[in-house]
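Attaching a single structure in structure tokens format; questions to follow.
Every protein chain of the complex appears in place save one, which is left out.
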Amino acid sequence: MINLFFKILLMPLIALIGIVVGLFYKGIDRILVARMQSRVGPPIIQPFLDVKKLLIKENIVPNHAVKWIFNLMPVIALSSSIVILLYLPLGGIEPLLEGHGDVLLVLYLFIFPTLALVLGGFSSGSPYANIGAGREIIKFMSYELPLAVVVISIVWLLSSVNIENIFSLSVISSNPPWTLVGPAGFMGLLLLFLILLFVMPGELGLVPFDAPQAESEIAGGILAEYSGRNLALFYLADAVKTIAVESLIIALFLPWGLSKLLGLSGEFGLLIDTLFFLAKLFVLTFVGSTFIRVAVARFRINQVIYVYWTHCLLIALCGLVLVGVDVAL
Amino acid sequence: MEWILRTEAGFWNPLMLFVSLVIIIGLVYLIRSFGEKKYKKGTEQTRYFFSGAPAPKGIKVSDIYWGFFVHMDTYYKWLKRLHTGVVNEYVYWFILTLTVILIILTLGDLL
Partner (left out) sequence: MMFLTEHAPALVIAIPLLAAFITPLFNKVDKRIRNLWVILSLVFTEFFVSILSFKVLGSGSYVYTLGATIPSLTSPAGFPVRIILEVDAMNALISFIALSITLIAAIYSWKFIEKYEAQGKFYSLFLLLTAGMMGMSLTGDFFTLFVFLEVVSVSSAALIAFFRKGESFEAAFKYLIISAIGTSFLLFSIGLLYGHYGLLNMAAIANGVRQHYSFLDTAALSLFVAALLLKSGSVPIHMWKVDAFQEAPVPLIVVCIASSLVSLYLLFRVAFSIFGLVISPILGWMVVFLGLLSILVGVSMALLQNNLKRLLGYSAIAEIGYVMLGVGVGLATMPEVGGFAFKALSGGILHIINDVLDVGLLLLIAGSIFYITKKRNIDELGGLAHNSPSLSVLFITGILAISGVPPFNGFASKLMIYESVFYFNPLLAILAVLGSVLMLAVFVKVFACIFLGDPYEGVIKKVPRSMMLMMWVLVFFILFLGLFPQVAIDTFVTPAAKALVYPNLYIREVI
């Protein structure tokens, strides 16, 4: 009972940490993109200033919008992104709500921010928002398939070893899949990791998969009619969701901590683990978000489906087959 | 009372999710309350943005999945051809299914 109370007290703390770290990494991302495009770029604390600016602006609700849905959706988007963080292992410690939810729950909780964005878009009463929201659902349908293949392949691989509760995230992060396979499975796991790096920009709405929020085509798309504190909440939701997606990728594929390697323990080991986790987040942000964003252009929406359901699915299935061959041997 | 649903390989506690959602939604409303509540109603600002023009007619919300249908065109042509609405074809499907089940079960017994 005390344990429960303690967990409830820690939830706002994790929320705050998630928001701060998310905005910080957003700032790093922006300045790196700018430098790679030969610009100077904003200061690293720019996202914090952005949120502050947005909170000062007026919160305009369009005439024909369904008011209660319009105002509720940003709240749902940010809350669900934060709640996902409570189920993921951050910085080498166990998930806060360990024992109460597993990886399939996290997979389904990722529906909520997207759904909130889509319903918010549809309730804006703007034609741009309608198109953007439709594209967002199609993109969401498309990337869920390779994501499901990767997650279930990892769990299936773990089921060949006799452990209890293989869907639990603390079990998954304490058994890195690379150690359980031979050479064929290693290739398969590399392919699956590559697919997750493709799914990440899709989930976060970054180029090349940002058709729903295409600034040049549909004037901001889903968020065209949002402003003020509602838009600030969506901005924060985006930042927290980045951290959530990257933590999931780290938990599945890169779960090692440095403290065991260096033989440290206690608070100092925890600090080293947290710093290593932040470094891993940085690497993933750079590869999945910054680098791809400056390198390629945007896909059209039917190309998005093509990429996810043909290329990514085939690669993911090859990965699954290679892992399966390894398990059978 | 048992709160946690346990399957063979995982667990799920809906009450903890509900409690955490309530707490976090409260926190988010707190953040939201720092923002500006008022806005000028009934002015040009509250019309939807379409560069001043009225919204185009003829685009229905039910068409939002056209990208998906364009991509899966061959699949949907085949699927629509199957669902004709003629009862005779439904009966043919039934006989076909029956035959296939009979063959499969007989083979299953022999092997």
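In order of appearance the chains are A and B, and numbering begins at 1 in each one.
FYI, contacts are C-beta pairs under 8 Å (C-beta built on N, C-alpha and C of every residue); 3 or more make two chains touch, one makes a residue touch a chain.
Note that the structure is a prediction, hence the values are computed from the model and not measured.
Undergrad: Identify the residue among A:V155, A:A237 or A:I292 that touches the chain left out of the display.
TA: Considering the complete complex, A:V155 is the one touching the chain left out.
Undergrad: Of the residues listed, A:N59, A:S123, A:S173 or A:S247, which one is in contact with the missing chain?
TA: With A:N59, A:S123, A:S173 or A:S247 as choices, the missing chain is touched by A:S123.
Undergrad: Which one, A:D50, A:E98, A:E144 or A:D326, makes contact with the chain that was left out?
TA: A:E144
Undergrad: Among A:I8, A:M36 or A:I69, which one touches the chain that has been omitted from the display?
TA: A:I69
Undergrad: Would you write out the residues of chain A that touch the absent chain, in ascending order?
TA: Interface with the chain not displayed, on the chain A side: 64, 66, 68-69, 104-105, 107-109, 111-112, 115, 118-119, 122-123, 125, 130, 133-134, 137-138, 140-141, 144-145, 148-149, 152-153, 155-156, 159, 167, 320, 324.
Undergrad: Against the chain that's been left off, what residues of chain B make contact? List them.
TA: Output for chain B: 1-10, 12, 14-15, 17-18, 21, 60-62, 64-65, 68-69, 75-76, 79-80, 82-83, 85, 87, 90-91, 93-94, 96-98, 101-102, 104-109, 111.
Assume only the chains that are shown with their structure count from here on.
Undergrad: With chain centres defined as C-alpha means, what is the inter-centre distance between chain A and chain B in Å?
TA: Averaging C-alpha atoms per chain gives centres 21 Å apart.
Undergrad: Which stretch or stretches of chain A touch chain B in the complex?
TA: By the definition above, chain A touches chain B via 8, 11-12, 15, 54-64, 74-76, 78-80, 82-83, 86, 97, 99-105, 122, 124-131, 133-135, 137-138, 141, 155, 159, 165-168, 219, 224-225, 228-229, 232-233, 236, 300-302, 304-306, 309.
Undergrad: Once bound in the complex, which stretches of chain B touch chain A?
TA: 4, 7, 9-13, 16-17, 19-21, 23-25, 27-29, 31-32, 34-40, 42, 45-50, 55-56, 59, 61, 64-65, 67-68, 70-72
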